[in-house]
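Other chains of the complex are left out, but the ones given are in their true place.
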Amino acid sequence: MSTRFKKILFGVGPTLGLTLLASAGMAQEATEAAAEAAPTLDAGNTAWMLVSTALVLMMTIPGLALFYGGMVRKKNVLGTMMQSFAIAALVSVLWMVVGYSLAFAEGNAYVGGLGKALLTGIGVDSLSGTIPETVFVVFQMTFAIITPALITGAFADRMKFSSMLVFMAAWVLVVYAPVCHWVWGGGFLMGDGVLDYAGGTVVHINAGVAGLVAAIVLGPRKGFGTDNMAPHNLTLSLIGASLLWVGWFGFNAGSAVAADGRAGMAMLVTQIAAAAATLAWMMVEWILRKKPSALGAVSGAVAGLVAITPASGFVGPSGALVIGLVAGVVCYWGATGLKHALKYDDSLDAFGVHGIGGIVGAILTGVFAMESIGGTAGLLEGNAGQVITQVYGIVATVVWCAVATFVILKIIDVVMGLRVSAEEEREGLDISLHGETVH
Amino acid sequence: MKLIMAIIKPFKLDEVREALTPLGVQGLTVSEVKGFGRQKGQTEIYRGAEYVVNFLPKVKIEVAVNDDIADRVIEAIQGAARTGKIGDGKIFVLDLAQAVRIRTGEANAEAL
């Protein structure tokens, strides 16, 4: 497969460059197939997708903002929440201008074209399957928002706000949009049969790996390992995790792009996996640390939600139960043992939970996929090859994401620097970057 | 006059206050402090990161009294704040040069 990866590495970069320069081609229906299959608008499906969009936006603001905000020290809570909020705004505009097009417009195997830049040709009557394309655009926009927002957990408390914005802008266009195209926009991973129902690869592995790279490039927080960096207010994290859980129904069941049986099954397995992972993480902690913590419970829930994401449209309740249990245990290790062993400061465990959880989920999707649910059989139904395909999808994403993220960060570091000054870091982001404090 | 400063366990505050009233103490000032000493705190664990809490929540009582009742006040505090377990705290006594009641300008004894 190595040749394949050369192709990716030496393929995507240039193509992307070219595409960006290329003059806008003519608009094309985003999801032709679907469009042909069901050419008329369905109010029920549209209603569900309008709601799913709202739910996924709620995952980032206030969900993720709170989840992360509660875990940092008090002096950084506004700065942390501000990152998610500003990313929501920044990416929305970028997505409208060119992101959506790069992901979903007619293009090549690696990246979409510019045919839909500025949403050209998308009118009030344009359909994407049975729903208005406008809804599909915003729904996908909310995914493009939460992915970079997830990364911020890895470099909490120390990145310059300006550099963070520049980094996210570049990352969304150079990493997110292409990978989104690979898997959902008609790119090569889609063609190769990689299963990722709601974004285990596109969203979580992608964000987790980018976070890991960022944590390493930026280096640890001052006082990491010595100072007390206990979460300042876990009630915020509990609210955030709860809203993430609720919003995840829009994320996974919404990925059916319809209010149908598959959406229902996606919701059911999402609930089961989240619950199982919560219990699993709690139990591991109870055994190893004598006390089940609230942070552990919510971390487990998120781990389970991450792991079920790629699987949600393909597996059944029992598969979901196992995926949840495994994710709870493995992500606990990812956020504790692994991190402490390798000594990087992935401050809020963007990689430990989303990276690891995404990988677990992607692989187990290949194991538990059921033909009767998503049309594809997995290992348990005798299709061992699917697991290989899943691993292949993971590797492709990890490689491109890691390389591109590293390059982007290094360039920004040279141009404008990545970290706040030691003084500002000690004073806290709230006052030093934003001129505000929580009184 | 004496300024008596006692560092006690927070949940003992009401008992101490009640123990002082019969002695004619009509006022006192309290602040939340953190104490470091022989008593060791519980461990907090967040995703595997352990933090032993060295600084434990205590309450500091400051009460200005006339010399004549100072000793009884000290005894009363000690009696009420005592649990016998490590961490019960300390009583420090300082000489108070002067006291003024802001509302009336009354000084010293009358000010308390």
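Here the chain labels run A and B in written order, and each chain numbers its own residues starting at 1.
We adopt the following convention: contacts are C-beta pairs under 8 Å (C-beta built on N, C-alpha and C of every residue); 3 or more make two chains touch, one makes a residue touch a chain.
Computed from a predicted structure; not experimentally measured.
Q: Which formula gives the number of each chain in the whole complex?
A: Taking all copies into account, the full complex has the composition A x3, B x3.
Here, only the chains that are shown with their structure count from here on.
Q: Whole-Å distance, chain A centre to chain B centre, using C-alpha means?
A: The separation of the two C-alpha centroids amounts to 53 Å.
Q: Can you list the residues on chain A that touch chain B in the complex?
A: Contacts found on chain A: 71, 228-231, 285, 289, 291, 293, 295-296, 299, 335-337, 339-340, 349, 352.
Q: Once bound in the complex, which stretches of chain B touch chain A?
A: Chain B reaches chain A through residues 44-49, 51.
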